[in-house]
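Have a look at the structure that comes next, please.
Every protein chain of the complex appears in place save one, which is left out.
For reference, chains read A, B, C, D, E, F and G in written order, and residue numbers begin at 1 within each chain.
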C-alpha cells in the first residue's frame, strides 16, 4: 500500500493572501522583517510568474489593522479583493469562498498574518471541504515560535502540507527547460546567495 | 474523503485551569515569566469575556506547591474550585470530572502547570472519554523546551489540538461584528503591539 | 590606586524617558513585547516611587512615530514634556537640556527607543558634559541584538554604566528598612516570580 | 470513536537502561552534562522507588565506549546486566529480550545513549512486537538537536510515547497520598527549584 | 495490532546523492559548513563501506549551480551519474529512476541540497511508488531551520523516515562483530569525539 | 574630567566599502542573507543621500572571490575603485590610502567582508594614523558569531566605534527638519516596520 | 610597559557568598537550575578544599527571600554569618566588612544572587577600597542574559575580573603535584565529563 503524492500542479492551484496588512505586520515576530518582506514578495512574484489565480483579502483595513501592503495591491490589480466586514476566518465570508470556487482549482496555496488565525482557520475549513492545502510557512508570520509551532501542528494534523515559497516554485515549475530565465530571475530577485552565484557565473563566462 | 474541522464553539466549550500555583510557577522555565503571566491572565480574561464555564483545580495547595495565583481566584469567585487531596491527574478526581460534565460542554480548553503532567494527564483522559481537547500551549508551562516538546508530541499524537490564547479568542469570536470593542479591549490589554496600533490609530482619527 | 564607585544617589538622580512612542515601539525586536512593556512601566514606577525628577521627550509624535505611550503621559502629568520639533539627539534640543539642568542633578538615568539613537546620542552628549550616565538597558529597545551590542559597546566605551531597572531600584533604595512595603510592592508589581514568593510567604504566615 | 490512553502502570512497567557508558557519554551534546547526569540518576532513583524491574545493558564496555556509569551499576546490583558482545540493537541480543520478557511487563520505559541508535532501535523492535514504549527523552542523549529531532520523529511515528522522568514519576505515582514523603524526596533530590520550595516551606512552617 | 519496524537492510538499500553541487552548497545555512561537509563525506564513506549501490545526480551543473563536489565524484567513479537536463524532481528523470530500479533495492537512502526540493520531491515520488524512504537529515541542507522543519514535516507525514548518517551506519551494520575495525574507522574518521575516545583507549592499552 | 563625544559630521566623513564581492559573500554566516543585503544597500543609499565621498575596493576580483556586487558598482560610478592586486589589508595599498586622504575627511565609516580581515585591518591601520573610525557592524559580515565577537573586541579595544547603518544615518542627519522626506524615504526603503508605519499613517491621514 | 597579572593566591584570598537563598534562587533564569546548583556547590567545595576564609551573608531571610540554602550553611558551620537587617549592598553592613577585613586577605572572590545587585554592589564597593575582586560568574545568577551582560559590563569596567569556579580552582592550586587526588576529587564531583574520563581511565588501568 502506498501513499499518493499530492503534488502541486500549476494548472490546478490558486493562491490566497490573507491579511498582510501594515498594522498586523507589526505583530509578526517569529521571522525577521527583512526576510519576511522578501518571502511575501517572492510568493507574490511566484503567483504572477505562474499565472496562478490569486485572491486577496483583508480584515478591518480601515481600523488599526491597517491597509493591505501596497506592493501586493499593486501587483494584483485585477485579483478578487475581499475586504471582510468582520469575519475572522476568511472562509466564513461567502465572497471569499465564491472567488475561490470560481477559479475551479483544487489546490490552495495559503499565506497570511497571523499564522494560527488568518492562515490556520481558512486552511482547516478548506481541508474540511476537500481541498488540498499548501501552507506557505515562510510567508506567514505570527507572534513567536511557540505560537507558530502550535499552529503548524494543528494544520499538519488536519492534513495541510507545509511548504516554503522556494519549494512551491520548484514544484510548480517542474523542469528548468520550461523557462530557465524566468525562474532564474525569480530566484535572483529573492535569494541573495543565488543572485551572487549567478553574478559570479555570468561574469566569468562573459569574460571568456 | 475529507477531515472534519474541530472548530471551537463558545456554546460548547469549557475552560480548565490546572495548578497555576505560586510555588509550581517557579518550575516554569520554558516561557519568560512576564510573557507567561500575561498569557495566563489573557486566558482568564478570555474565559470571562466569552462566559465560558471555568473550573479551577489545585494540587496540595497548603504545601510547597503554594496557593492558586490570587488573580485567578479573584476572577472566578463562583467557579467550581477543586483542591485535590492528592490526585496528580485531575481527571482522577471525581469532583473535577463531575464539574466538567455538569457544564454539558464537549470541548475542553486546558491550561496548567506543568505541561507534561497537570495538562497532559487530564487531556489524555478527556480524549479517551471522547471530549475534544484544546491545549492552550502558551498558558501552560514546564521545566524546559525539551520537556515541552515531548509533552506536545504525546498530546498531539493522542488527538489534542495545540492552540494559543489568541487563536482561541479568534476562533470563539468568529466575527468582529459580534462585539468590536470587547474583543479589541481583550487584545489591547494583553498584546502590547496591538495596544500600540490602537493608540496610534485612535490618536490620529481623534485628531481629525 | 583605586577606582571610585559611581553609586546612584536618589537625591542626585534624574530620569530621562526618550521616545517611547507607539509607532517606534514596533521597531523594537531585541526584547519581547511583554517583557519590554513591563520593564518600561517598572522604570516609570521606580521614578515615581523615588520621586526622581523625570523628563519626557518625543520625536515627531504627530507623524508615523506615533504618540508617547499613554501610560507614561498619565504617570508624569507634571513632568517637563519636550515634543522635539526635529532634533534626533534630544540633547540638541535646548529645552530638553535646560529641563535637565533645572533639576540640578548630576546622575542621569536614560532609557528610550531605539537604543543606538535615542538613548546613545543623549548619553554620549551628557557624558561629554560631565554628567554620570546610567543606561537602563532593559527599558531601552532596538532592532535586534547585533544593533544592541554595538550600541552598548559605544556607550560603555565612553563611560556610561549599563544597568537594569531592578539594579537601579536596589541601588537607589540602599536599605530595605527605608520602606519595606514600598519596595516590595514595586517588585511584586513587576516581577512575577517575586510576586509568587510574596504570595506563598504571606499565605503561609497568615495561615499560622 | 475515542482513542485509548496508554497510561503507565507501575505494576506493568519495566525500565531499560541502554549504554550509559563513560565513553559514549562524551558524545552527548544535545543536553548539558550537569542536567543530563541529573536526569539519568533521577530515572534510576525513580525505578528504584517504584520497584520497577530494571535491566542494564552495555555495548563493548571493554573498549573505547567505556564501562557503565558506576552509579548505575551500584544502584541496581541485582538487575539483569547484559554486556552485549556486539549487537548494536539491544533487542537483537537474546538475553536482553529474555530478561525483558521474564519481567512479564508490557510497558517498557527506555533511556540510553545515543538516542537514535541505542534507544530508537530497541524501541522500534519492542513496538513491532506489541509492547508499549515510553521513551525517556531527557535521560537519553545524542550528538546534537538535529539528530535528536530526527530520532524522536522516527520513534513517535512508530507509536512510541515521548516522556520525561518527571512525567513518568507522576504518572506512575498517581496520587500523592500513596506516599508524600517518598515522592517529595525524589523531587527534592533532582529538581533544585522544588527543593528550594520545600526548604522555604518547611523553614516557615517550622518557625511557627 | 502492532506496527512493523522498517529496518534498514544492507542487502536491500541504495543511496541517492542529489545535487551536492559547489554552487548550491552556498545556499545551505541550516547546518554549519564544517559539520555539513563532514556529514556528507561520512555518508559517502558509509555507502562505500557497506557497498551500497549509489546513484549520483546533478542539476544544471554547467551553470551557476556548479559542479558536483569533486570528492563525491572521485569516490564513486563507477556509479550511475545522471546530470539532469532540467528536471527539478530527480524522479522525473527516467534515467534516474531506471538506475534506481536496476539496483533491485526497495530501501532508498536519500540526501541532497536543498532539502525541501532535491530531497523531498524524489522522496515523495519514491514513497508514492511503494519504496521505503530514509532521509539522511544531517547530510541534507537548506536555507534555514524554518524551511527544514517544513520539509521534514511534509516528508514525515508522507511516510519517510528521518535518520542521520550515524544511525544509518549502526542499523546497517547490526553487529560490531561483523567488522569492528571497519566500523570503528568510519566513526573515527567522522566523529572527533569518538576518535578521541579511541586514541585515549589505544594509548592506554598500548602502554601496558 | 570628561570624555569627548566623537560625533559623526557629514562634512567630515567618508565611506569605505571593502570587498563586498559575490564570492566572498558566500562566506558570511553571522547575519541572514536577506538582512545583510538590505543593510549593505542601506549603507550605500545613506552614502549617496549624504553625499559622502565613497571609496570602493576589491580583492582579487577575477578569481574565486568574484566581482564586486553589481548594485554597488552601479550606485557609485564615479567613486574611486581600487581593485587591489594582492594586499589583504586595503590600507597597504597606496592608491586606497591616497584616495582616502584626497577626500580630506577625518572620520572613516568602514564596512566590508569579512569583518575580522577586510574591515578590521584597515580600521586598525586608520586608527593608528589618527583617523576616527566608525565600523558599520551590520553591513560587515563574517563566518560566525564567535569570529565576529573577536573582531569587534579587537577593533573596539583599539578605539573604533561600533555602529549600525541606522545610527549612522541619524547621527549624520542631526535634525529631521533638514529633510523629512529624504530621510523618511531612506528608512522606508530599508526598514519594513518603518515602511508599514508610514503606510498606515499616510493612509489614515489621506482618508481624512 | 607591561600590565601586571593579578593572580589568585590561596594565602591571600577570601570567599564571599552573598544571598544564595531559597526564595531568591527562583529569580535566577540565566543559568539552568541543575548547572547553577552544581556551580554553587563546587565553589563551596573549592573554598573548603583550599581552606579559604569564607563569609556568608543573607538578606531578609525570614521573609519571602527565604533561608540560605541549607547545604551552604552546613558546609561552613563556623564561618561568619551576617544576616543583614536591611542593607542591600552587603558592603554597607559593618559586620560584613569587618569580617572581611578580619581575614586580612586582599583578594575577594564573590558570588551571589542576583548578579547585578548582590554581587555587583559589594564588588564595586570593594574595588573602590582597593581590594582585588574576582567575580565567580557561573555561581552568580540573575533574571536573564540581558541583565547579566549589563552587570558584567559594569563590574568589568570598574576593574573586577570575571572568572568561573573551575578557573579559580586551577589558579589557586597552581600545580597538580600539590595534591592530585584532592583536586581530582573536586573535579570528579562537579564535572560529569571529567568524572567519566577518570572512570574510563581507572577502569582501564585497573584491568591491566
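Note that a residue touches a chain if its C-beta (ideal position, glycine included) is under 8 Å from a C-beta of that chain, and two chains touch if they have at least 3 such contacts.
What you see is a predicted model; the values in this text were computed from it and never measured.
Of the candidate positions F:16, F:69, F:99 or F:117, contact with the hidden chain is made by F:117. Although one chain is hidden here, its contacts on subunit F can still be listed: residues 23, 26-27, 59-60, 63-66, 85-89, 92, 114, 116-117, 120-121, 124-125, 127-130, 143, 146-147, 149-151, 153-154, 157-159. Residues of subunit G that touch the chain left out of view are 2-5, 7, 31, 137-138, 152, 156, 161-164, 166-167, 170-171, 173-178, 191, 193-194, 196-198, 200-201.
Contact between subunit E and the unshown chain involves residues 22-23, 25-26, 32-38, 62, 66-67, 69-70, 191-193, 196-197, 199-200, 203, 207.
In this section, only the chains that are shown with their structure count from here on.
Each of C-G and A-F has its own count of C-beta contacts, and the greater count is at C-G.
Listed options E-G, B-F or D-G contain a single repeat of the B-C interface, assigned here to D-G, on the basis that more than half of the contact pairs agree by residue number. Subunit D and subunit F have Cα centroids separated by 54 Å. Between subunit A and subunit B the centroid-to-centroid distance comes to 31 Å (mean Cα coordinates, whole Å). Residue positions of subunit G with contacts to 2 or more other chains are 23, 26, 32-33, 66, 200.
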